[in-house]
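Take a look at the structure below.
For this depiction, one protein chain was excluded, whereas all remaining protein chains were kept in their positions.
This part shows subunit A:
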Amino acid sequence: MKILAHSYVCPKGTFLNGKLVYDTAEEENPLKSAYQQLGVEYPKFYKMDVLSKMAFIGTEILLPFFPKDADLENDLQLIFANSSASLNTDNLFVESYEQLKTPSPSLFVYTLPNIVTGELCIRHKWYGENCFFVEETFNPLHFSEWSQIALNKGNNSCLCAWVEAKTNGEQECFLFLLTNSEDGGNSIERELSTLIKQYRNE
């Protein structure tokens, strides 16, 4: 197994394979700014929750690195995780019925974390397998196990993400694209934990 490419989206900026591509540190609305810098026309972006917006941007910039000869429509598995599920939107939805006295259907549909993978599948016409896990922290071992299992089942590649929007305002989306490598059996755990530390400046 090997990492083909990775991206990281947070309020400070959008990074591709470790390099800053969109600097949004000074922006009032960083994700909107990153979307505009991306230059893609996809008006649905504005309706998305924070999780989907981050994953949308992070995935768009990864597209050139997807395997060219694979049947991605069927054989790309999406494996996403975070620690607080859809908590941010959950609280906004509660506000809509408690304070504003009208339960908002447009917020309610985002009160499930796997809507993120749904949005990406719609955007890219991916019909493959999806799974969303809720974990305390980013766990490189688990991602490595899940991806290896997915590849062993016949999937060509895995798009994985740790996509988190905490109620304290912390937001990050670490995406990485995995496939089988010819030399096989490489552990990617250490690589993943180094990468996320670098992105987080830890």
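Throughout what follows, contacts are C-beta pairs under 8 Å (C-beta built on N, C-alpha and C of every residue); 3 or more make two chains touch, one makes a residue touch a chain; residues count from 1.
Here is the rule we use: contacts and distances are computed from a predicted model.
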UniProt lists the protein of the undisplayed chain, choosing from "Autoinducer 2 import system permease protein LsrD", "NADH-quinone oxidoreductase subunit NuoG", "Beta-ketoacyl synthase" or "Sugar ABC transporter substrate-binding protein", as "Beta-ketoacyl synthase"
Which of A:N29, A:N152, A:S181 or A:T194 touches the chain that is not shown? A:N152
Where A:N17, A:Q36 or A:S83 are the choices, the one touching the absent chain is A:S83
Touch rule applied to subunit A and the missing chain gives residues 74, 78, 83-85, 87, 90-91, 93-94, 97, 102-105, 108-109, 111-115, 117-119, 121-122, 124-135, 142, 145, 148-149, 152-153, 167
